[in-house]
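A single protein chain has been removed from this complex, and every other one stays in its place.
Then we have chain A:
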């Protein structure tokens, strides 16, 4: 062993733990090293990634410890900061990823932490909101509503009791940026919330996150306690969800915090005017709030507004997931194409097979076929293609995927997770599963017995052909899109219609389950 103890850095976020980071850290301690537990760089195919003097080794196991320490390991990826996955990124929100210890106030302050809050507190709330508006920041949860306008509405609303709520209920498959931020840089979220509360005049901030994220909950709670004196007099608390996907919708999230069933509320009234406990409330996604400290730092708003394209300004943390070779977190300015993300950065599929399609924006996002991969990552460009950016999750599927089955899954998921308040979502999703099943079985053999009952005057009495079933499905999707109260029922048709458009053969020739 060398005379000087070596310091190695190993992430401690839940993804690294799931692939054996704790055992690896223990092995380095046993070899006489000092182990620092940091956040993850976001190169998930290399986790657990060990950093020794800036050089990375991964994915490492305890058996690799000796070779890593004497520098002979074949897992050497070179200097991490220069890695082709990391170097081209424009990391603002994830600037500290991989570089700091998540719960170290010292590390946070040394990397520019609290500068935004101190500057904001020296300004009036109106001036803070003006800078947020100037930055062009739009809600990162999916709807893309301008953050400054939302804050302005809350600030102008009458009443003295106001709230800031951080929507950290990241239930979409293919997304993990909120989790990474809460586990890797919790103080940044604390700081962003403190700035938001100062700007709109709120006394209390809640972070609502999922019970499936125990590590994120623990880190956030510890961070709030550690930063208590800095954010005082603001009261901040983490609230734990209870396994309901729909609580990621802002109004059902508010009901959930209030201790009610997580059913959505009709809008208006907007939460900005009548939100939590009937008081004016800012509800923003984790990534929206986490972008705030940078924007409020000296010159941050102008720098942010200079990035991106058209009306989609700043950076977007994109999550590369599913069947992709180089999965992980890629933060870059808006405007990047799917082609670059999937092939140049992601390296194609993990299975080595051709890409069949990708789903962007979680379970409610459209499936995009390779011939659409030149669309720039931009809210409006995606909307024009009948797709959505959502929370920036990109889930890749190889050619073995059955898109008819994925379409059915989208509706089955919607049926399972519907809050039940509005009919198009509650009933429509179940009916859609049945119609998709009939299409995949080659059309109904006989008319629905319910439809042939004498009192069903307007129902059709004969069985439908496959084409008629498809027309029925499209009609039903239309009803759900425009008739649902929230995005769950309103967007569930997107994966279905896009799959039907690009891969109709998967509906008519697929393996029927």
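Some points to look at:
Going forward, contacts are C-beta pairs under 8 Å (C-beta built on N, C-alpha and C of every residue); 3 or more make two chains touch, one makes a residue touch a chain; residues count from 1.
Here is the rule we use: contacts and distances are computed from a predicted model.
For the chain that does not appear here, its UniProt entry gives the protein name "NADH-quinone oxidoreductase subunit E", which is one of "Response regulator transcription factor", "NADH-quinone oxidoreductase subunit E", "ABC-2 type transport system permease protein" or "Monooxygenase". When the whole complex is considered, the residue among A:37, A:83, A:119 or A:239 that touches the unshown chain is A:239.
Considering the full assembly, A:175 is the residue among A:175, A:332 or A:498 that touches the omitted chain. Within the set A:69, A:92, A:406 or A:436, the residue that contacts the chain not displayed is A:406. When you scan A:319, A:429 or A:498 for touch with the missing chain, the hit is A:319.
Residue positions on chain A in contact with the hidden chain: 14-15, 17-19, 44-45, 47, 170-176, 179, 204, 211-214, 239-245, 256-263, 277, 319-324, 327-328, 350, 359, 363, 393, 395-398, 401, 406, 409, 413, 417, 419, in rising order.
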